[in-house]
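For this depiction, one protein chain was excluded, whereas all remaining protein chains were kept in their positions.
Order as written gives the chain letters A, B and C; numbering starts at 1 within each chain.
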Amino acid sequence: MGSNMAEAHPVGFQWVVEAKSRGARVIHIDPRFTRTSALADTFVPLRAGTDIAFLGGVINHVLTHDLDFREYVRAYTNAAFLVAEGFEDTEDLDGLFSGYDAETGTYGRDLWQYESAEQARTEREGGEGGGDSAMDQERTSPMGHGAAGAPLSGTTGDIAQDPTLQHPRCVFQILKRHFSRYTPEMVERICGTLPGQFREVCEAWTANSNRERTTALVYSVGWTQHSVGAQYIRAGSILQLLLGNIGRPGGGVFALRGHASIQGSTDIPTLFNLLPGYLPMPTAGSHEDLPTYLDDLRSPTQKGYWAGADAYLVSLLKEYFGDNATEGNGYGFDWLPRINGDHGTYRTVMDMVDGKVFGYFLLGQNPAVGSAHGKLQRLGMANLDWLVVRDLAMIESATFWKDSPEVETGEIVPEMCRTEVFFFPAASHVEKEGTFTQTQRMLQWREKAVEPVGDQRSELWFFYHLGRMIRERLAGSTDPRDEPVQKLDWSYAVQGGGAWPEPSAQDVLRRINGYRTDTGEPVGGYTELAADGSTACGCWIYSGVFADGVNQAARRVAHAEQGPYDAEWGWTWPSNRRVLYNRASADPEGRPWSERKKLVWWDAEQGEWTGDDVPDFPKKTPPGFVPPEDATGPDALRGDDAFIMQADGKAWLFAPHGMLDGPLPTHYEPHESPARNLLYGQQGNPTRKVYGRLDNPSNPSPPEAHREVFPFVLTAARLTEHHTAGGMSRQLPYLAELQPELFVEVSPELARIRGLSHLGYAHVVTSRAAVEARVVVTDRMAPLRIDGEVVHQVWLPYHWGGSGLVTGDVVNDLLGVVTDANVFIQESKVATCDVRPGHRPRGAALTAMLAETRARAGVTIETGTTIATAAGVPHLQHTEESS
Amino acid sequence: MGVQRWLESWPVYRQLTGSDPLGRGAAAESPSYTAMRPRTETADRVAGSVCPFCAVGCAQRVYVRDEKVIQIEGDPDSPISRGRLCPKGSASLQLVTGPQRQEKVRYRAPYATEWTDLDLDTAMEMVVDRMLDARERGWQESDEHGNRLARTMGMASLGGATLDNEENYLIKKLFTALGAIQIENQARI
Amino acid sequence: MSEGRDPVTAERSSDEGSTGREAQMFQGRRRRRRGGGEPTVVPDAEFRSYYGRPVLKAPVWEWKIAAYLFSGGLAAGSAVVAAGADLTGREQLRRVGWLGSFAALLASVYFLVTDLGRPERFHHMLRVLKPTSPMSVGTWILSAFGPGVGVAALRELVPARRRHTGPARLLGRLARPAGLSAAATAPGVASYTAVLLSHTAVPGWNEVRDELPFVFAGSAAASGGGLGMLCAPVAEAGPARVFAAVGAAGELIASRRMEQRMGLVREVYHHGRAGKLRRGAELLTVAGLAGTVLVAGRSRAGAAASGLALLAGSALQRFGVFEAGTESTKDPRYVVVPQRERLENARNDANQ
């Protein structure tokens, strides 16, 4: 679901094809029949943006028919835990959970907590109410792999529970009630999926999930790029947990990521809210000093491995500031800048438009084409003092000042555009060494094959020398704000001589791995890190990648020459473990659920966990272990606490913490939708960020009027033949020729309605832009019946822009900016649009046409900004004053 | 002898005297085809690499001769990809060696209508100047409640997700020390 | 097809020419064979293709190859006339014949070489002698034919005042055997080009493989004789007339027979440019034949006109056949339908 694996990850798809040839059944659930569908056993169409309704339906099917893997659920999830009184569900509040603040559009989550047997739940949460939502946002990590787990104290025994799962406030019953509305009929009305097909999916999924069999769930940005994106993944996880498909071979929820090291760039983030290893950036007000930060991060008495977060943070600071980080100065914690809200890329771009940002670095990134609302991106860049672009080839984001669509409409005039642009040619992947982290968390080292030519340089070189030069400039400064730069440990080894040597990536990796500050000896893993300054470590989850002083990521033992889990190829975080939470592959007693599906198990003779993979559990903790009352950290894990990063040791069906938009996934309509939410009065995600500005208009959605102006559902995605914004594919003849022109896929039905002919021209129109494309009329697209009404979907690939061998309009221009509150990822997988035959207008005529269309649709700055529509709360408009 | 050799180089002669009377195989083969070898055999070295496109992480072998990349193909030893590559991965050679690659720093002055050249050292110095200036102008010492911010909002960064972990590490580290927080990447997109 | 017309309806309303065929083609593809014993009138009812794309590559040969077919035939026909004239003492006819043959030969070589993708590698044709390649066989035949024609023609070119020099006398002595050797290979030259075309996957050429040699040989004779009639005095041109007449008649008969036996590719021989060329060829050849029989023996002008008509007819014949073959590759129908029928027949045979 939400993944077009055959097209976006063709080489990964070989395993699906192989599994299929061995009898696996492949079901593809997607708005569009793709090359993945062509190879699937079953293709299930649904309306873009309704996956939670679909998954909710499956969850409801599982729960109402008692099809869950009960032993697994009882042992490894929080199904039995009781939620405190005061929690109210969407069933009670017309689509909202308790704690909603209509003013800020956020939840206070103190009402979502477990019922504690004795001591209070988290003090801060309880005390502050909804007021600390901004802080909570920052702590929430995008794709947070267990990081920022709830700082619940003590052991599971503290949480009230009902092992019979019958208590009305136990998670299991809450779940049951929450999803009870998601009937097959409702799925059909919302998703357009017919009951027969839906039942088929339910039956196939449940029949294939038991002791002997597991089901894998694959998603991609078809799930994340929604205003409810994080909850999509939650819904998938809940279902997989109920069916016992997590931590077991052949099971899992697979995020197929789209870029060579996008996993790495979240692990070692260039993200505003994170430090390496999913440690949160300190927040102003809440994290005044190291102790308060650490206390907020984790409770010292917390169970599981997150209890060691203090060691992870201190070791990071030791790496950052070296000897300058001492216990006395809080290891330099005060040298870290503080965040206090949304500083995501879209917020930043709007700040550029508003003149608040002066300089911008684009490092192998092409937002003029690749980010939502391309026009906003370009106008933002046109309002900078300076822009640094580093890329392999000349891309649209570097040349916006002379050839962007806004030059044609007169909105950017080169002679009046102030932005100073530096283009630095970058070294390619074969001209530098370093690691990529692929989608299954595996780090693989790349050797440098050749030297880059001319001015081509690696980012490592660029930033190493920027750092070096800045440090030289500021060496004599007495300004306290320059202290962090002065105190920075920038002593990386370099290769080659001269004034501009290349820094050693190997040395950087060694320091990311971590080392003892006294001997410089590499640590063997994150369990060796300490909070006393005796270790330095750049990213705790990567600790072990340089164990024994060996670059473990560079290992390339042929797969034919090693075991089934290929432990000696590259290095997988954490601890070279392939399957996370693999303790769950064994039953509570430590025996594999079945011989066929064994992965790790308890070896009673040796008194330790063993198996084909590296066990994800304290090696010596026996299955039946019950920790003493005062135990903390890993020692406090019960023998069946398979989810070792969670503060309660359990997988969360219900998330008392960590999600900003609800402890349970709920179907909300996309920000721009042709349909009213059939489940609740609450139309869309009540916490979504709408950025209500004049330059970010929304198409009207129910209950607003005039949705008929944009009657169709728009969705966009990749083609196999191109790569994202095209900078690495549209420039290459061999790829450009394979998909030479932007096209829009429409069904024969829509073609008839709009008078579109195959290979003719059409333009897709939203309140932001009109994009011209060649028409492809195909049976692969089909209309759906949504609550009795026919809804058409159109699809475009989004790879084109103004540069390269093949050019075309920028599909991302069609989108506005609306983001998920948890992770600030934009909703770019679904919007509404119109499709009109023929070429789009050009220049001023285009501007006029768009204005006319907006007027006809009644689009104002308020459109789409009423994020709360449930009964019982004020329906406020969330607009910004646009300058 | 010379005549003999000359004759033998004539396929018709070989047709008449050899095992290929119809001249469709051995007799018609020219010496350069008889001696043909894959160009990868001429490589001075082979570097182990990883495909830079999607996140599957297919292993590549990069064949280098005379300090030029002459071929990039899948590494069959990889447990992930087993030597296979998709069209994008298969186009890696073109990605790396194609004429689209920029080799020189380019500079567009404010209000200019064309690019001009700039040497790398100068460009680096200019970027440092501008970073420090933007940092200064965008500096925020504390918020409206007096909470310490110690940051600058004057500059931002958006990184691709094809950068190495080591690179991302230095980027985040440097910007964090400078107080720049609007440091983002493709993962947010 | 005019721009902007509806592709389907426009074609369906047309019943002639290529668009009509395309309409059939697409109707055909839609109309799967119905069950029961309902006889299908059009055999291509089941025709399907890949977006109507050709299965085969259209020949890369330009008009030069058609010109080569003609000039080669002319060289052969003229050589026969010249050799006969030599043996029978018809000096004018001999002279015309050898010079004509030589000129035609040079032209054919020119056409052949310049049509190569790499003309400078023309001599690579002599690397091998491949019995499976009519072009290779033809090359060697031409290699045998050419020198004889060259020697014989060279003799004709020696100016009268030089005829008594030593080399000229040697040439004179060599000319007859050389000419005869050329004449001996001329039938090969005249007919191998038919194999050259038929020994391809081009339906328009391959399917007429049994008749095409006769058409081409006849055409070569008609053109060779025609040239004699055109350039030699009536008094000497008697054999040329007979040769031309027999050739023309043979060509006409073979051509008719070829059409009768054609399957689906008859369309490409009837329609379009190929059809026009072939109709023109037939008209000119019939006229030339009639003229040859009726007036060429009496009137110099009539002979010239008849000869010219035959030459033109022969040329158009070659261009027509060439064009028809090329056309037959552009539409997958001509490939798929006969092959499909063949398979069906084989299947039916097997089932019986």
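FYI, contacts are C-beta pairs under 8 Å (C-beta built on N, C-alpha and C of every residue); 3 or more make two chains touch, one makes a residue touch a chain.
Criterion: contacts and distances are computed from a predicted model.
J.: Determine which name in "Multiple sugar transport system permease protein", "Cytochrome C oxidase subunit III", "4Fe-4S dicluster domain-containing protein" or "Sodium:proton antiporter" the UniProt entry assigns to the undisplayed chain of the complex.
T.: Record says "4Fe-4S dicluster domain-containing protein".
J.: Name every displayed chain that the left-out chain is in contact with.
T.: A, B, C
J.: Pick out which of C:Ala67, C:Ala221 or C:Leu264 touches the chain that's been left out of the picture.
T.: C:Ala221
J.: Return the single residue from A:Glu568, A:Glu589 or A:Glu749 that touches the missing chain.
T.: Residue touching the chain left out of view: A:Glu749.
J.: Going by the contact rule already stated, which one of B:Ala91, B:Leu118 or B:Leu158 would touch the omitted chain in the full complex?
T.: Checking the options B:Ala91, B:Leu118 or B:Leu158, the one contacting the hidden chain is B:Ala91.
J.: Any idea which of A:Pro484, A:Pro783, A:Gly816 or A:Gly864 touches the chain not displayed?
T.: A:Pro783
J.: From the list C:Leu105, C:Val195 or C:Leu264, pick the residue that touches the absent chain.
T.: C:Val195
J.: Thinking of the whole complex, not just what is shown, which of A:Ala24, A:Leu39, A:Val453 or A:Val494 touches the missing chain?
T.: If we include the chain that is not displayed, A:Leu39 is the one touching it.
J.: In the complete complex, which positions of chain A touch the hidden chain?
T.: Counting only chain A, the missing chain is touched by 6-7, 10-11, 13-14, 17, 21, 33, 35-45, 192, 194, 196-197, 200, 719-721, 733-741, 743, 747-753, 755-762, 774, 776-780, 782-785, 790, 805-806, 837-838.
J.: Given the full complex, what residues of chain B touch the hidden partner chain?
T.: Touch set of chain B with respect to the missing chain: 11, 18-30, 32-33, 36-41, 71-74, 76, 83-91, 93-94.
J.: Quickly run down the residues of chain C that touch the omitted chain.
T.: Looking at chain C, the ones touching the missing chain are residues 1, 3-4, 6-9, 11, 18-19, 22, 25-26, 29-30, 47-61, 76, 80-81, 83-84, 87-88, 115-119, 121-122, 124-125, 127-128, 130, 132-136, 139, 183, 186-188, 190-192, 194-196, 198-202, 205-206, 209-214, 216-218, 220-221, 225, 234-235, 238-243, 246-247, 250, 297, 327, 329-332, 335-336, 339-340, 342-343.
Note that only the chains that are shown with their structure count from here on.
J.: Chain touch graph shape: choose line, ring, star, complete or other and state it.
T.: line
J.: Quick check for you: compute each chain's CA centroid and the global CA centroid, then name the chain with the smallest gap between them.
T.: Given all protein C-alpha atoms shown, the central chain works out to be B.
J.: Please work out the Cα centroid separation of chain B and chain C, and write it as a whole number of Å.
T.: 56
J.: List the centre-to-centre spacing of chain A and chain C in whole Å, with centres computed as mean CA coordinates.
T.: Here chain A and chain C have centroids separated by 71 Å.
J.: Averaging only over C-alpha atoms, locate the centres of chain A and chain B and give their separation in whole Å.
T.: Distance between chain centres, rounded to whole Å: 27 Å.
J.: Residues of chain B touching 2+ other chains?
T.: If we look for residues of chain B contacting two or more partner chains, we find none.
J.: Could you pull out which chain B residues touch chain C in their complex?
T.: Where chain B meets chain C, its residues are 10-12, 15, 22-24, 27-28.
J.: For the complex, which residues does chain C have touching chain B?
T.: Per the touch definition, chain C meets chain B at residues 126-132, 136.
J.: Where on chain B does chain A make contact in their complex?
T.: Touching chain A: residues 45, 47-59, 62, 64, 67-69, 72, 75-82, 84-92, 94-96, 98, 100-115, 118-121, 123-128, 130-134, 137-139, 141-143, 145, 147-189 of chain B.
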